[in-house]
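A single protein chain has been removed from this complex, and every other one stays in its place.
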């Protein structure tokens, strides 16, 4: 089994490698190719990756290359994890929306649109080359904004699944709070990428007993602290919104917080420099503790599980039911069939099939429908370009919604992303 | 043909009477009953109504009563035009939302929710009594918020249609700008009550030539001034949003305007006092000019046309195609069937059947879906009461959307409407 | 020694009575007259007051009257503690400024101006009647806004001193934190009423060792919690701003908090009803615990000390140096001589003489100068009336400062205070 990781030079990669090493029974990888245009950095990461495999006795081979076409050749699955423009672009995404009184964030709101515009064409190009080099390969997209990128991939006919670590993070958190094994926790996880709510917490499987009432009864404070919303919100809703809902439910407060602080991108950039320095140490053969603070917890578990399920039964397979980003196809009947939703799905070699979702509370459905309409226009802008399309996508976003703001944000988005948008 | 007007003591009523008088060929009313609990005021309005009919030689009889059941007995149609709590309640609707940074308006946002909560039970009670006294009568609801009230009526099984004067106002305005007869203008009017866009302006009928490009080409400034949005918005969208979209597209600017000015309700209350003084003059036998500034332009034309179409063919009938509030039933496929939409419909004695609407731009569909979800929760709160339901409806509204705001607004809504909400 | 308390029917009064009882050695009152137009309430309070004196064995006589002129006749000192318009007016002061995005508070900002406009003429009238009935009596003003009211009194030539419990509150708090007796703590307290900073905390007297660095070193968290500002503010400033500075230093955050909550006035009104019910119990002969939550802590200590110092030497006298509101007269050289400042002063029978204040940091001086200018215009508006003067005072306030806001606030102030402003 050959896996390729596009963006393999990321500082995240050791997290992924560590997962492949630990979970080799679930996913018996024989060759792992790390692909990245940044050759020097790639060597650094590749070296550490090999030392991690060696230490843990993983028999698989790790190679590195900056040649995408060669790298993905013959791969069974290709993970795409990249950031067009790097931390510098992220820093800008987190900054200029604040000038218009809007949240500065790299996946939500105007910053998320900027990232989508930069990213979709790059990922589509990669996917096209994967299709040519390895037509049967599954594409697993971990590149943000996962919802829009996956929608772009699926619309172009690619064999793709979108992956995010929010659900697995909740699964582990809830399991710990309830003193259960993670595998015993199944989430009624519904929505769009970075716009989800846990409507139920099932014991043992999708039809198991709902432990959510008990969880909220005993641990509402801990969960509220985790998602940084007032505990009263959990009490009122009776469900657990993801951390990203904070950008909606407490938008103005987040704006004020961001206005009073330096950007998180600066902090991450510092951490990346520090991580790279650590990675260069030839004595290091495990992921350093610092990496945990980098974000992306349990990303490797999620990726291994998903790849195992997609690549099939013969390999032992991961848990059959997982949270993925895939075509709606009636799962949420109020959304277009070709929207991409983030829900529980049964995954096997033929791809994900969403589990049925009961009628959704209008409190969540309304916001989901609104954001889906934005995603549609965002994808249109990413594919076809033009300030008018950018303006329309912004106006369609529930966190923008006002014409003056959309004008100001559109100007800034273009001014700050000229180098990444050939049409701008 | 007998018509009853519930809320007949309104200062609007002479506008309606004037329409009945002018348009008696379209709608040959033989008896008109004005019903209102405010007996003294009713007498004043009734007297003027009779003088208007007399002056214009209308042969119909006008009666007045404070006994609802007697008044609606045997009516062919019942118009409901009332304001629970009067201008005082409206003043509050326009005020307290500002304390939370939200628009203060009696049909949109938190103020609109307050009005819905006060109004739905009252209108449902009236409708129930109409059903008992005159089971075949059509109920024409002009009471705001028309969308939610009509949804309540239809859900309870009433023979009801919701009516608003936004569309007819645009029709007259556009006709004047294009130098055409109003009847020659058909609007591709789509959305929810007070959340609509004119997507086309058809000459002669629903399938006629689309004059909208020409209209925007020559008259964008005039239309922009009318809806109080920047002309650039018309240029960018290429459609005409209703005046009420301003509360969304320019929300923060409206809040600032309202914050810098006394309330419009105070102004209307003063105008009402002045109107009542004029109405008392026994020499007055036409609607006074001042009434035009009261709002509600062309309401009588719209009401006459609708009643004529509903009450049927034998009577000559009004234009068969009109803009009404009625069940969605798949017209906008992304909304529930039992949502109430405001669209063009073919109207006859069996009620309105919406014309087909082409696939809607996500820029409008997203917002419509979001507001429909709010309306669902607002109706739930109106029917079942409780602070939690009020909170949920507020949080679901795209102009609120934040938990802190929803908390503050919920407290204020309840504090300011105690006398009208038995459960509060 | 005869003391009169104007507004003696306040629910605060038992706090004051309790102080007179406990501190009878400091201030040997022989007659205490409670004066209030609300006769029934006055009887209730008067009864409890007598029971408190009786229980503590105070030999003084307590009388009650609604006849102001009779009550103040022969008094040595007259305390004025009243609230024109009661809690209802306060509720409004706390509410309508929020509509314009400004803090709603009864002593600061636009609400404070409303209170000043309502209060100054009433207090001036009382003072005039005191002057006639008892020309040598000292007037101690505890009525807010104390700074403006005291300025009005002094400008009219009255023998008046303004008193606030902020300084004594800090003194007690700091003493507890430092494990010292309150009398050992002298504060370098500088500014205007409700706009003060503790620049030093002296041991033993005005020239004692400055304990502030030690206090901040060990107890910054506790103090920050008390004044509800981030601890970092204390670290940066190195001085302790009063709780009221929060309305400046964290204005927008306070607005958001207020917007998310019901008004404190409603809470206080409920507490007052509860207190009055308790007071009516003939078995109650001490101040109930609930009173502590009513605010005004240590008011009685401050009042007793001040009265003792003013009424003189023969009586043993209170501490000679106290924080009072009195004429600037060069104390802060950048303010007009006739401004009223709140500073440490040596108080004896001839009144207060402020201690010298070292050159003030521009960080505080600038804001003090700005607010003093506002107070000047506020007093002008209170004395002469007129919307223009109200507008000017609002525009001059650093928390308003913008013309649109000042317009909107001026309209609302007048609309909500018509009954108390004969000229409005």
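Every chain is named by a letter (A, B and C) in the order it is written, and numbering of its residues begins at 1.
The working rule: a contact is a pair of C-beta atoms (placed from the backbone, for glycine too) under 8 Å apart; a residue touches a chain by one contact, two chains touch by 3 or more.
Note that the coordinates shown come from a computational prediction; the quantities given were computed from them, not determined experimentally.
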item	value
Residue touching the undisplayed chain, where the options are C:233, C:303, C:323 or C:343	C:233
Touch with the omitted chain, as defined above, among C:131, C:346 or C:392	C:392
Chain not shown: contacting residue from C:38, C:70, C:122 or C:250	C:250
Interface residues of chain A (partner: the chain not displayed)	95, 98-101, 104, 256, 258-262, 266, 404-405, 407-408, 411-412, 415
Residue ranges of chain C at the interface with the undisplayed chain	229-230, 232-233, 236, 248-253, 334-336, 362-363, 365-367, 369-374, 376-377, 388, 391-392, 395-396, 398, 401-404, 407
On chain B, residues whose C-beta touches the chain left out of the figure	252-253, 256
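We take it that only the chains that are shown with their structure count from here on.
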item	value
Distance between the centres, which are taken as Cα means, of chain B and chain A, whole angstrom	45
Chain centre separation (chain B, chain C; CA means) in Å	52
Rounded Å distance, chain A centre to chain C centre (Cα mean)	57
Multi-chain contact sites of chain A, meaning residues that touch two or more partners	252-253
